[in-house]
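Yeah, one chain of the complex is gone here, protein chain that is, but the others are all in their spots.
Right, subunit A next:
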Amino acid sequence: MTVAPASGNDTAQSRPVPEGHVRLTIDGIEVDAPQGELVIRTAERLGIVIPRFCDHPLLDPAGACRQCLVEVEVNGKPMPKPAASCTTAVADGMVVRTQQTSQVADKAQQGVMELLLINHPLDCPICDKGGECPLQNQALKHGRGDSRFVDTKRTFPKPVSISSQILLDRERCVLCQRCTRFSKQIAGDPFIELLERGATQQIGTGEQQPFQSYFSGNTIQICPVGALTSAAYRFRSRPFDLVSTPGVCEHCSSGCSQRTDWRRGKVMRRLAGEDPEVNEEWNCDKGRFAFRYATASDRITRPMVRDADSGELRETSWTEALRKAADGLLNARDSRGVGVLPGGRLTREDAYAYGKFARVALGTNDIDHRARPHSNEELDFLGSSVVGTGPEDGVSYASLEAAPAVLCVAFEPEEESPIVFLRLRKAARDSGTRVFHLGQWDSPGVEKTTHIADSGSPIHSGGLLRCLPGGEAAALYELPSEVEQALGEPGSVLLLGERCSQVSGVYTAAMRLAERTGARIAWIPRRAGERGAVEAGTLPTLLPNGRPVSDSVVRSGIERAWGMSTGSLPSVPGRDIDGILAAAESGELSGLLVGGLDPADLPDPEQARRALRAAGFLVSLELRPTGVTEHADVVLPIAPTVEKSGTFLNWEGRPREFEITIEGTGAVPDCRVLDTLAVEMDVDLFTQTPQAVAAEIRRLGPNPGARPKPPDIPAEPVTEPSGDRALLASWRHLLDNGSMQHDEPNLAGTARPPVARVSHGTARRLGLEPHQPIRVSTERGTIALESEVVEIPDGVVWLPGNSGPAEVNEVLGVGHGAVVGIAAGTAPAPGTTPGQREPGGEELPAVAGNGHTSNGHGPPAHGSNGNGQAGIDGGGA
């Protein structure tokens, strides 16, 4: 690279140094840099790239590889030896000479490069990193052509598995410690460490302790060599054969930017994209590794209709399928109506098409995308406080980083929104944010956001506020004063998770708390499509962009925009998901239009299946067969995320647009299918392309009317059940039985083992031996799972929501906050899996629990004593 003379060098003398900056010279170019900036970054801003391995802008500097050495003069005095530019902060009057202008720096860098290579294997032709390898690139650019090393290289057996996904090749490792620093500093999972010393130093894991982290894939991406590879991608392709397309992750509401690398129509791997405002440079292993569901062998590629004679689905043409679907839906509409269940995994554009289809083609507000536990209180909360907000005026990742205190309410960040988790850790580590959790036990995610182990002493901040499951709302009224005070500091934030919908009064309580303290509220749903769907209007009370169904002025505006006659939009709020299913089952509705949802996602899968079975006419838009498919009259295939374009809104409400990655597969997005279907029904939706939909959404603009009223639901007291009953606490693991993790065995191997958690007291009460299975039952069924004793309130049992045999909705038919029966299980015979699912019909004590408040009935109110007090665990400033 040639060094351009500093522009306007003469005038520079007179230019004042900006506040908080220093003025230095790098390779003869004068530059102002913010105080504390590292020389390597300042140089980079000037276009001078200093070679490096251990340096990473998001990790604490290590100065380990010594590849970035430069010559430095301070106060006119040359430093006695070359300095690592990645650990040296700029100073006023500093003179830096990089490899471009200093022979000493150049020789030092060449020397380090040679030393890195003496023990490096000649693996390039078979190494996953070949073609995108910083070592290879820098060796070719700055290294010697020949080798002076004629002695014996260090060898290691290769590779070793450090988890079911990650393999480590110690010969290729340059010991830059990026992987270990990432795991320690960013993810908080220090399960890989440096072992041994000197030339035998190596990366490794503890004995019998694999690299357990939801973020392990990031280490592959930041490893500057091919030392870390994934079982899923290893030896699959060469980077120069791949096409890279930017995209957005479809797995959760974090909204990670990502890069999809594909070849000949097939996705080979996914990487974290860079977006400093959202995921920085990280993603979670689900986002990185779970993508083969889209090409599963059972993917539906042709439309299907149910054969009148055989009663079986048969493949057919689009023409026939659309005709049948249109006829059936028209009939059903004109009979008693059709309900629409679009699911929570859609893009905003696809969701919009469902919403418009429901209103325009089906004339109904019976639409609800919340294929999960839900409540009317939640509905009111979404309409009054969530819809229409965005990162500019609402809570954003940046506001988390700046918050003095964050309270997670019924929200498990590590499992439900991993990038929020990483940001909370960063906030706690770098900005001293105190992170509090209102929950039941000190889960790994709670631990890692409140006790930050690091170089130096660990940072303890925030803590867990323990309450009974279902007692979250009451607890919010009786927070320890220390927490209430912390939340009163300007900029503090409340994060409400999906589980809130299972606790009556919690949205109200959170809003009251926000009023008291000034803290702001953010809603963090689990699925990627939920936030966009709220905006798109796939709720029984909301039209697009937060317009309340019940507002006549707003309605007539939409009627005009959609070219409908005045008064043709249904004016009463529709049924919610439970209502729709109940109506379909009882025959009050004649048909259902169902998007990507599985009955097992619903709070009561059995009821859902009954409804699907009973529905007069059922149209399913799906990627792969689900519990819906077997009852559908018409099945229309739709495109997976990689084969379409669109926008996800992440939890912040930030639009995350993406283009088609894999073109030409013939798969079409939901909005296009619905558009064509509408045409068959003589209705024009104008939703043929996501672009058209996006334009329409933009044209509509924000809700011109008033926001709907916020919820006002009192907190329900909850008491600790005794004897053989317990309150169920439950949330999902990030890696679980989810259908979008299909066909990823290496990823599945890194999932957390499903165990049931109870307190010492409860274990004693049941006479549980360590690890002895516990049986958790309702009248519907029993889940038997290995038990683990943790600090959790007595009389509470925690189950993972959908892991292994613990399919809580499916087997128990209840959820978080419900009363369940508990009993000691029989110890498993050695060699068998720790847990098993048993069919229903289990005898159990009279239990009436249904923890879901989806019908607005509130949680089971057993007993009358308020239980709101929550103490802080592990807290302290």
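The criterion applied here is as follows: a contact is a pair of C-beta atoms (placed from the backbone, for glycine too) under 8 Å apart; a residue touches a chain by one contact, two chains touch by 3 or more; residues count from 1.
Everything that follows uses one rule, which is that contacts and distances are computed from a predicted model.
If you look up the hidden chain in UniProt, what protein name do you find among "DNA replication and repair protein RecF", "NADH-quinone oxidoreductase subunit F", "Acyl-CoA dehydrogenase" or "Cytochrome c oxidase subunit 1"?
Missing chain, UniProt protein name: "NADH-quinone oxidoreductase subunit F".
For the chain left out of this view, which of A:A91, A:L115, A:A296 or A:V790 touches it?
Going through A:A91, A:L115, A:A296 or A:V790 one by one, A:L115 is the residue touching the chain not shown.
Among A:V17, A:I126 or A:A199, which one touches the chain that has been omitted from the display?
A:A199
Given the contact definition stated above, which residue among A:P80, A:P125, A:G311 or A:G767 touches the chain not shown here?
A:P80
Pick from A:A62, A:I558 or A:V820: which residue touches the chain that isn't shown?
Of these options, the touching residue for the absent chain is A:A62.
Spell out, residue by residue, where the missing chain touches subunit A.
For subunit A, the residues touching the absent chain are 61-67, 69, 80-82, 87, 107-108, 110-112, 114-116, 118-119, 121-122, 146-156, 174-175, 193-194, 196-201, 455-457.
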